[in-house]
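Every protein chain of the complex appears in place save one, which is left out.
Right, chain A next:
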Amino acid sequence: MRRFALIAVPYLWLLALFLVPFLIVLKISLSDIALSIPPYAPTLDLSAGWEGVRSFFAGLDFENFVFLTQDDLYWKAYLSSVWIAAVSTVITLLVGYPIAYGMARAAPEWRPTLLMLVILPFWTSFLIRVYSWMGILANEGFLNMVLGWFGIPPLQILATNTAVYIGIVYTYLPFMILPIYATLERMDESLLEAAEDLGCSRLTAFWLVTFPLSRGGVIAGCFLVFIPAIGEFVIPSLLGGSDTLMIGKVLWEEFFSNRDWPVASAVAIVLLLILIVPIVLFQRNEQKQREAA
């Protein structure tokens, strides 16, 4: 009995925090918009008994999903989100790998401090950090002020996709650094000496030994950046411009500006379906990592 209770805890957790909200959103996505509170129909009327349940289910349909295929805003937003997330992931990898490498090669007594520095930004609010990027990138912002000192004309960065890339790379960098650092730190340094002993230069030893051995960390880091970046909403709406198209922003507008909960829910359900593929791949990679260790 006790064992059962113990096993039940995570399942109850999943049920309460994932399955129930998911079912609610799924239900709303199958509903119709209505001028009422809540702003959709039908609602389940249990006082009407069996008849009420029947009319409730009769009121559900896939209209909203069909609508998503008719307006090309949606598929363009999905595609653009995937593209922006993919590009940001590549940039984050290019920035994060050298940092993780440097940390893993640093003297052991320095490593905890360096690790701390990577995690430190999490101690301030995400929103505040994004706002400070607005201050840095704005037309009269800090960056352009510094450029002005050197006589360089001001750059228009805020309200462009460039600002979105900067914001995503900055925000998700620790998620890239930490898994890569973990694999690099675990690596036996005598492997590099063995590679050198067998005729490798430092650089070839890196490509033939270090990089392949850190692949698990690279894959994990890429997914940890890519998956949340697809649905990112705050960064594109604060740093991006009117032409920055990301599905998170579309969803927010559908929900709050248009007050169309059913379509917003349909957008969310499709987003979830899109994310399932990389999430499953990520889990597989983690599984493989554990088996290899």
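Here, contacts are C-beta pairs under 8 Å (C-beta built on N, C-alpha and C of every residue); 3 or more make two chains touch, one makes a residue touch a chain; residues count from 1.
In the analysis below, contacts and distances are computed from a predicted model.
Peer 1: Can you pick, from "Rieske Fe-S protein", "Fe-S cluster assembly protein SufD", "Spermidine/putrescine import ATP-binding protein PotA" or "4-hydroxybenzoyl-CoA reductase subunit gamma", the UniProt protein name of the chain not displayed?
Peer 2: "Spermidine/putrescine import ATP-binding protein PotA"
Peer 1: Going by the contact rule already stated, which one of A:45, A:61 or A:188 would touch the omitted chain in the full complex?
Peer 2: Missing-chain contact among the listed residues: A:188.
Peer 1: If the hidden chain were put back, which residues of chain A would touch it?
Peer 2: 188, 190-191, 193-201, 204, 208-209, 212-213, 292
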